[in-house]
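The other protein chains are all here in position, but one chain of the complex has been omitted.
Chains here go by letter, A and B, matching the order in which they are written, and residues are numbered from 1 within each.
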Amino acid sequence: MRKSIVHWFKFASPQSFYPLAGRMIPWFWAAAAVFGISGLWISFFVAPTDAQQGEGYRIIFVHVPASWMSMFIYMVMAFWAGLGLALNTRVSAMMAQSLAPTGALMAALSLWTGALWGKPMWGAWWVWDARLTSELILFFLYLGFMALQAAIDDPRRADKAGAILALVGVVNIPIIYFSVKWWNTLHQGSTINMNKAPSMAQTMLWGMLLMAMAFWMYSIAVALMRVRAIILERERHTEWVKHAVG
Amino acid sequence: MQWASAGEFFAMGGYAFYVWGSFGACALLMIVEPFLAKRRLSEVRRSLIRERLADELESQQRTQ
Partner (left out) sequence: MNAFFATVRRDLLLAMRRKSEVLTAVFFFVIVTSLFPLGIGPEPVLLKKIAPGILWVAALLATLLGLPRLFAADHVDGTLEQMALSPSPLGLLVAGKILAHWLLCGLPLVLLAPLLGLQFDLDASALGILTLALLLGTPLLSLIGAIGAALTLGVRGGGVLLALLVLPLYIPALIFGAGAVEAHIAGLDVGGHLSLLAAMLVLAAFFAPWATTAALRIALE
């Protein structure tokens, strides 16, 4: 038991995490490619045409995974940030910092694809639907997190301040989501229910799950790439970095 | 398989702009982001290598 704890803490140091991340990245890319190709194949060649929405519904194969990932990454980011704050482990704070741009990217993709889906289906690029609105607010939260970290020069302070903000954000997200939903049902005029829109065939669900896996693996791979750069930037004056860079 | 021809596939039943706009944006950003991450890493590495060479030169000059 004791030995396994020691074992895990070993990877909590930047020195041992840097090469480990380097070894893991190709595997996550490979997994992303496998899931992505099979997901794309299902979403374009296996999944049938939707009775109501025609071929336009195929956007959900990227829209839903992007939305899922944008929310999931915020949770993971807050988890790492909180861990960094509680245990003072440097790598977890760096991981939180490296996840933020990917999360923001997912939120942006979710908004973009949501708009492209909304135009043909609802006749408007943007509707104040509860989910789209929450997604927009989530995007703002990501921007705030990144802006705060970028504005603080001392990396240790940036880590801790970012961690507090991420945790405050995590507490607030359910409240925001609930309030936006309440607001949406109150103003019935513009409500459009996305739940009922496509009657989900089994193959569609598979396509979505595979694409979500691809997005997930992609996010891990790119976050690990970025965390390696962050590790080198922050630890540039240490002896091990001088040896690690050949 | 519901596509009779490649043209029909790319037309997406009239939704070409929306479907390809979504998938295209995802593909584009998911190529650009790793590229930027890669560049950030190689930039740090380059500057670290430069630093080390400068250190080595300095120590050589000192010994001479």
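Assume a contact is a pair of C-beta atoms (placed from the backbone, for glycine too) under 8 Å apart; a residue touches a chain by one contact, two chains touch by 3 or more.
These numbers come from a predicted model, not from an experiment.
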{"item": "Omitted chain's touching partners, listed by label", "value": "A"}
{"item": "Option from A:S16, A:S38 or A:S179 whose C-beta touches the chain left out", "value": "A:S179"}
{"item": "Selected from A:A12, A:A33 or A:L148 as touching the chain missing from the view", "value": "A:L148"}
{"item": "For subunit A, the residues touching the chain missing from this view", "value": "137, 140-141, 143-144, 147-148, 151-153, 156-157, 160-161, 164-165, 167-169, 171-172, 175-176, 178-180, 182-183, 186"}
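Just so it is clear, only the chains that are shown with their structure count from here on.
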{"item": "Centre-to-centre distance between subunit B and subunit A (centres being mean Cα positions), rounded to whole Å", "value": "18"}
{"item": "Touch list for subunit B against partner subunit A, complex", "value": "1-3, 9, 12-15, 17-19, 21-23, 25-26, 29-30, 33-34, 37-38, 40-41, 43-45, 48-49, 51-52"}
{"item": "Residue ranges of subunit A in contact with subunit B within the complex", "value": "44-45, 48-49, 54-56, 58-59, 62-63, 66, 101-102, 105, 108-109, 112-113, 116-117, 119-120, 218, 221-222, 225-226, 228-229, 232-233, 236, 241-242, 245"}
